[in-house]
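The complex appears here minus one protein chain, its other protein chains still in place.
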């Protein structure tokens, strides 16, 4: 019966019924006009969610990791310099991928829990007077630590350094749930997947390329075929794919885009903020604190919660699953055992969030942590009531 | 997004994914052997859930109301005497049906919140020395008031009165979630539906007939065709139906029976008791009381909660739906406006129940009722933790 | 793998994917406004399909048989006179139901394969000068014989006899696939089900009442509760049901109505005629003939095909299922063993029909009947090509 409870892993998210049905399609001929009627609106919807009228969107049967590989292999050549920070498991993995592809990565170490050090980036970029750094990598939302970095500020840092490096952003756990402005922030490649803000099953890498990024494709020397956006672009031009497209997931993407835009992106972001803030109030009521070290870093899609020193946070995740059939996220990498994570992205309601908080309380009490039952729930309830009224007042 | 939250109406219940898939079938030929392979195990499963090896099971494309009509029209003739109590909306409706079918119903009025008055029934039956009363109607679980009557005690009353009346039991909101022993209690007709303990969509009346009840079918004079169990019995004998069978729902019934029996009926009943008791602890913590007037009457499938005098309970239900997307049950009939109901039957977990309790708290606080946020949740959490450990200790 | 082949039983029909998804719903609160947003459009759609602006529509969790019972119990009283013909299994069963409900049925025997004898009906009605006949029963399309009777002509017969009897029509296997004009033909009660022209799973009785029929409801003495349209009407008035409604099927009915009206009823009827005529061409090419004795009686939803004398038609049905995984309909009642039936109603294409014809040919050849392989297919292909072009020419 475990699938009855909502899931609180930071993706894949709970899938709305309408999206499960959109994905569950009988076979159609993907070379017929039926396919174009799915593909083109799906791409158009992504463009709107990315706020990227100037970008080209590419969707691969893959995952966010494949999206990263699409980004680097279509733009870069072996030995190219890349600047990145490592402040969590996902930024770490992207750096690792770059190195395995022969890129020369300058890594700025950062505390796990902190965001992208834009000042330091500005210094490095300013010092790079011959513009050898080709790309700056940024993880908008570190899923491992629940830290949202400020991409707008990063763009300002590049501008202040008058550096022409392209800006690549991993928005896997932010796009569709938190504000992302590809054009306004002049992001050159944005990467996400189907299973987070788009509320779909995993299986799609979704990548946006700016005109500047597109312009590098012919000179990029990293080998690629599956992830080559040139083949993909040619395919799209005739309503097709260079290989067999994942039709059902694309149909789901089309409907997910429609759903997000019908709700209104600002409403979607407010909803995520409201649910997240309730979770944070609960964390405070429990006497715990987040992995994210400052409020301006708090993520609205995932909260990584520090447990008391000496306590193994993995026990919380294991006991929640075994004792109550609820899935939370474990800590990864440097914060393994030190945090557990509550995902609150995608399709979620305050009511569902409260059941996760209530479960976390029982689990922590069972394991002897000094958490008073109902305390976090009450703090969240109080916030949800107030914020809700405020929202409704605005709507009235 | 309202379908994401669990529902807390006292039926139809939340439908497990595996049952939705079992019901969602392509068309098969219902006159082919494929149908028998669905029908016969479905009937066999119901028989086990009813604990009724001696009974015949009939399943109609209908609802519990149709099950009542099946019971009376296959056994009784116009003018026949029936004994019943009215202690809630559903017992009221069955009495009403009997009268519309020309039966002579002796109604024992009972407070809504009380159970079947077995002592009074025994007196009436003892006084009925020429055995003109043909049938005693009983509502095992009054869904309107959250009252479970004691069918075993009722059977004892009939025995004490040495009265041969048949015993008909409406088990719509009990069977499959609370203990029901058709053979042991010598129930003659038991009625339920698909959408409660069997966790399916509505659409099936499920009726068990004892050999004594079956013996009256030829002499019963109430007209019937659609609900005639003789046609149905003939159909079943050749793996068919007298008309088009609802194949998908029957397949769901087969799988639902398998699920209940795989979990173990005692485990199913314990689970419902545990979840219900947590809800009752919450009600106590809120300073409210149940409509059911004594603990021995408390239902494990639905709790009807009295609100303070002068407060309209329907406001709770309306605000929960509009403000939080959660469905509770309104009060019906004599207790309309006086109670709201939390259904906790079918496929439910403690975690889901806690989200309902948390919602009820926010709603009551929003409406100005003196309920402390988190109080009921904490009381339920405390119970769920303890009871769970006890269960696990037993399992170990 | 048997569910991969299309089914050719004359209902339940092949269910389009979009309708399976519409029916497969999570639980919603059927007392919330969500339900009204399903119910009212579903009823409105049925009204349009029946071409019955003046009628009230009632939908029960039941089947066509329950629809018949709804018709008679809401209008008639024990001993009332009814006029009917028996020309197939379904007209036979309705007559049987009337008798079991204590009605006085005048039955005009008719060859199975012939239609309603409107001349004879006119004579009987004319002779009934004191208007003791309250209702005339008619089976629009005899599913057992593939015979469509002329309801318009029957209405003319009543008019010619200047007889006020109400006209009840079983349109179970016609409505939604063949033209039916409830208002124009002044049909007083029309009955159908979900699993034929509406292409849904079984589980709904769908009944339309004219104002004249509605006017009799209070004086009708036949007992009824489950099928009482008064309770149903009161329910609908507040967007509810008198008992638990089959929400998923009603949602399917809403979508099915939308589908039929979007295709256009005339186009739906043309499609059925075209497919049916192709089947009839095939039958002719096989040297066989239909059970329906005259072309004006040919049904566009089901063809009952006579086999040579001495050959058991059931062997065809059994061998098709076992040898090829294809379901045809057996002969019923008087024509059992003498005919097999190809259903071609609901959601079907010419391409699917051809696979049924090809299968029938293999089956008959396997069983030694003198049918040339490909002969019926070729006759149908030739017709489908021509008729299609004609349709397209009209569309252009």
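Every chain is named by a letter (A, B and C) in the order it is written, and numbering of its residues begins at 1.
In this section, a contact is a pair of C-beta atoms (placed from the backbone, for glycine too) under 8 Å apart; a residue touches a chain by one contact, two chains touch by 3 or more.
On a predicted model such as this, the values are computed, not experimentally measured, just so you know.
Peer 1: For the full complex, can you list every visible chain touched by the one that's not shown?
Peer 2: Counting the whole assembly, the omitted chain is in touch with A, B, C.
Peer 1: Who touches the missing chain here, A:53, A:223 or A:295?
Peer 2: A:223
Peer 1: Which is it among A:44, A:265, A:321 or A:336 that touches the chain not included here?
Peer 2: A:321
Peer 1: Would you indicate which residue among A:117, A:245, A:323 or A:374 is in contact with the undisplayed chain?
Peer 2: Looking across A:117, A:245, A:323 or A:374, the contact with the absent chain belongs to A:245.
Peer 1: In the complete assembly, which of A:3, A:40 or A:129 touches the absent chain?
Peer 2: Of the listed residues, the one touching the omitted chain is A:3.
Peer 1: List the residues of chain C that touch the chain left out of this view.
Peer 2: 1, 3-6, 14, 16-17, 323-326, 347-352, 354-355, 358-359, 361-362, 365-366, 372-375, 377-378, 381-382, 384-385, 388
Peer 1: Name, in rising order, the residues on chain B that touch the hidden chain in the full complex.
Peer 2: Missing-chain contacts on chain B: residues 17, 21, 24-26.
Peer 1: Name every residue on chain A in touch with the hidden partner chain.
Peer 2: Touching the missing chain: residues 2-3, 7, 9, 11-15, 20, 23-32, 34, 61-66, 68-69, 78, 96-97, 100-102, 193, 195, 201-203, 222-228, 242-249, 321, 327, 329-330.
In this section, only the chains that are shown with their structure count from here on.
Peer 1: Looking at CA centres, what chain is most distant from chain B?
Peer 2: That would be chain A.
Peer 1: Taking each chain's centre as the mean of its CA atoms, how far is chain A from chain B in angstrom?
Peer 2: 45
Peer 1: Between chain A and chain C, what is the separation of their C-alpha centroids in Å?
Peer 2: Here chain A and chain C have centroids separated by 54 Å.
Peer 1: How many angstrom between the C-alpha centroids of chain C and chain B?
Peer 2: Using C-alpha averages as centres, the distance is 35 Å.
Peer 1: Which positions in chain A are in touch with at least two other chains?
Peer 2: As it turns out, chain A has residues touching two or more other chains at 17.
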